[in-house]
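One structure follows; several queries about it will come next.
Shown here: the complex without one of its protein chains, the others still in place.
For chain A:
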Amino acid sequence: MAESVCRSLRDGVLEGELAPALTIKDSLSSPFGFNVFSHILVQLSSHIVAGKSQSRGMVIVSLSRSPSSYTGLLKMNGVDVESSKKWIHILDCYTDPLGWKDKTRKSGDIMDPSNQILSSYKTVKDVNKLFSVICDLGRGLVGENKSRFCVAIDSLSELLRHSSMQSVASLLSNLRSHDQISSIFGLLHSDLHEERALAAVEYTSSIVASVDPFHHSVDGQGSYIRNSSEPNLTKGKLNIRSKRRNGRVRVTCEEFKVGPSGISFAPVSAVDGAAVAGLIPKVQFNLQLSEKELVDRSRVVLPFEHQGNGKPIQIYDGRRSLEESNNETTPISGGKKEESGRGEIIYFRDSDDEMPDSDEDPDDDLDI
């Protein structure tokens, strides 16, 4: 559920652990990543303003959209941006990420000094500096004490465009291990990057929410007209994989619908079974015993086990059958023939010189 994702971001980090990091991944076949991102942004902001979340402030690193669009978005959703207690700061990496305007401008730069919540950042390629600026801004929001803040990165794709995968991965892991950061979340467009960059970002994040087309294509090649029908432009599926603390992965799926008022989520109607068969080998027999089976097994009385309980111990020596299992009177020696109506087989020993064991049924010595 998007609810659970928002909740885990809101609850933040436990002491001594890495902060939860959400990566929202979308692609051309279902380009609604920003809708999901803004939904989560709005939710988290309202939690912060209401004081219900662990983080007391938010730093938005806006790379692909202008800061004013964020203030507009928050205002439209009823979140008070201009409140007296400063809780949000937007780092503007959109207007001039590489500092070109400074180089071309002859006069001094014209910055709006009255804007309290905005700062401009001009060296996106220097990821270390970005990290320290984010931390400083956050600390400015929440103070030096134990309060925490959360970080929203508008587009990890933009960051990956400007700098190497290693530096982005180290930025994410440094942010996660910073002791004043409560949670981070970012947006990524999966078809812009190589597999390895995607894998690296997924490796460093704890929740991966991928925005998929409504009719899931079987081979994920990305060609977005899969069916004969039109691609669905308002609906899609959100597949969430979150890493839990005990090492298991929680996989959930939701449908979403994008409308003029925003995005809405609904639990998915039909669940298709996950392919778990590949995980386990096809062992056909259960080789262990359950508790009941163990108890039953211990109750089985084996042959010879009931001997010696007061009765004399009898050892079969091959010449005569044991008396307990022998009900019929079969003469061993002698030539008497008996008839009975049951059709028995009567065997007469020819002589006593024969080996004593050769004529006896080997199962006769079983004492059951």
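Here is the rule we go by: a contact is a pair of C-beta atoms (placed from the backbone, for glycine too) under 8 Å apart; a residue touches a chain by one contact, two chains touch by 3 or more; residues count from 1.
Methods note: contacts and distances are computed from a predicted model.
Visitor: Among "Phosphatidylinositol N-acetylglucosaminyltransferase", "Elongator complex protein 4", "Electron transfer flavoprotein subunit beta" or "Probable arginine--tRNA ligase, cytoplasmic", go ahead and choose the protein name stored in UniProt for the chain not displayed.
Guide: "Elongator complex protein 4"
Visitor: Taking the entire complex into account, which one of A:S132, A:Q166 or A:T234 touches the absent chain?
Guide: Only one listed residue reaches the unshown chain, and that is A:Q166.
Visitor: Which of A:R139, A:H215, A:R241 or A:K257 touches the chain that is not shown?
Guide: Among A:R139, A:H215, A:R241 or A:K257, only A:R241 touches the chain that is not shown.
Visitor: Kindly note down the residues of chain A that lie in touch with the hidden chain.
Guide: Considering the whole complex, chain A reaches the absent chain at 164-166, 169-170, 172-174, 177, 196, 199-200, 202-204, 241, 243-244, 246-251, 273-274, 276-290, 298, 302-305, 307-308, 313, 315-316, 365, 367.
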